[in-house]
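Starting off with a structure, shown below.
Only one protein chain is missing; all other protein chains are in place.
Right after this comes chain A.
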């Protein structure tokens, strides 16, 4: 078991086959140490059930929350190709340029990086279901070089097809496969794929393409030859049967373009025109550096060895030439149009190749450039569609791409829902749900929200926190065995052992409940098992109902106060929920503030709010009597609010009368008194709307007062609610540095010894651990520390009796201890050796830490 070595850093321990455990460790039950076995089992089962429920809910949410943007995306991907061709038929010149543009969806996902994985996962699932089987997902971490990026992309695109995958596995090992992978293979594979898929009747064409594919696959050494051969072959074919050339213009277009890759060589020796496709792929930038030159020269390369190439082919060969020859030649326009129309139906059957780049911003720039350029080169053969995951803004993509690259992509932006939106759903469906028996209390909920809002905005982390809370609840709380789904509760309560019953009886909230009961019942509750069990069941059910009602009212409070200026209770349901969970709402300052403002609210504002509240309540009326009552009363008042106009008029008149009376008074003192009196009267006599408004508010406040009590006032709340934040905070929010500095400056905090109690943090006592003494001394220094002085100071602290300054020799033990302390500080990162001065170290922290 020794893991100390000067020559090895990694040690592996394989489990010996002999002591095979009974089961693969999927259960953590063995490590739950609390309570007796039965209770533990039950708690664990409850935990597993609860977590399963939550994961199911989350899973559903995950796909539904982004449904809108996904729908748009899928639509875009489906139509990307079509749009391209439609555009092509509308405007031919543009179409020739437009062919290079790869349709690109820019999915703006927000800065909550941890959540993105899940988003893309569900996107891929969605695409694989309905749109295309050819999907490649690229991460920046896999794509440090173009080679690896291409390899990754092509294998993923091809790997989706089982047939090809199987063949590859059988025929050639992964190493050969790896070398072989390039765009040509992909092209031919894709052709084969679509040919098989569309069941094209043109058998000769099929044969041709498959033939080519086999050449490519088998004859890897002659790869250099295959591509030029192909380049030669297709124009010939085009000339031999012009009809065919028109029917498959893409092929004709493809061949000269492929030679674009190495144009100079092509000019020099046409036979080596495409020496190796891979090489060409590896350096597309070079080739693209002078695209015009490349285009024309490539055309020459084809034109010179094979004079038979027709002019029509030439025009289709490269768009730039086509444009140039547009004015000169009369016929090409018609021909292109013809070709487009004939090829359209087949294109519809082509499934797009979707390449998803999850984190575009962190891709190496040159890799991204080359990838896009290569794909755009082959775009006419392979219907690529890019999906860029962008965390910041689409502008970031434009900024990072150079002009010639961004010219190759036609970008459209899609905005994913912000993570707060997702969070709201999670809170609505998980935290405020009545399905999951486990509920989270005010303080931990606030903590999780704080972490969400102030650290990373990541729902994934929020859920992690929620899981931790749930684990802590079921692990540490012995009463959690009762926290099961409501339908099972009856049987669980019935099966409770006396020991378990005792656990429940010991709960503070249950004890206070018992104390509030009449004495007779008290005795029964404490002594009779049956009565107690029945009460527990009743209380738990009541607690469930209460929480439902509570959540409903939280929404009511939110509807009531969220539109107020400055929203004292917060604009989100979650903020209201936090407040309500831990405090009595009516007592809070925030609510009083809100109440003040509500009492000034105009009718036009109040009406929609009340309607809104009734809308919320109506979903819950069947479940709770209190809410039903509230709903009915509110509906009545709404009716009265709607028919208020005439009464208002009357009140106005009376006020003007009073005003007139007051003006008649001549004495200043009297006038003042009168005015005060009027003011009082006015206060006493609000108009009909005002009285109605205060009636409505009073009704609501009464309901809040009655039902929105904080969780810890409910009996048996310990069973269902988790309400301790410190445990969770300790694990979620690590404070490594604070722990280090505390241990160094006040070791007593950890050691709890008699000797090291410090009256003040900066003081030093000799009994402190060496590293702590050295640390405290080093705090007194500037950026450089003289080792000799440090050593002397260290000695005078640790051994005050000794006197060594005059001597040249010092105790070796002390020196060794000091050396150890300093190297520990160096290891921790407080100091580092420096060459600025002999025997000095540099301090790496500043201030008092």
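Simple rule for what comes next: contacts are C-beta pairs under 8 Å (C-beta built on N, C-alpha and C of every residue); 3 or more make two chains touch, one makes a residue touch a chain; residues count from 1.
Here, contacts and distances are computed from a predicted model.
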| item | value |
| --- | --- |
| Among "Dynactin subunit 4", "TAF1C polymerase", "Origin recognition complex subunit 2" or "phospholipid:diacylglycerol acyltransferase", UniProt-listed name of the chain not shown | "Origin recognition complex subunit 2" |
| Per the touch definition above, residue among A:62, A:104 or A:725 touching the missing chain | A:725 |
| Chain not shown: contacting residue from A:196, A:495, A:636 or A:739 | A:739 |
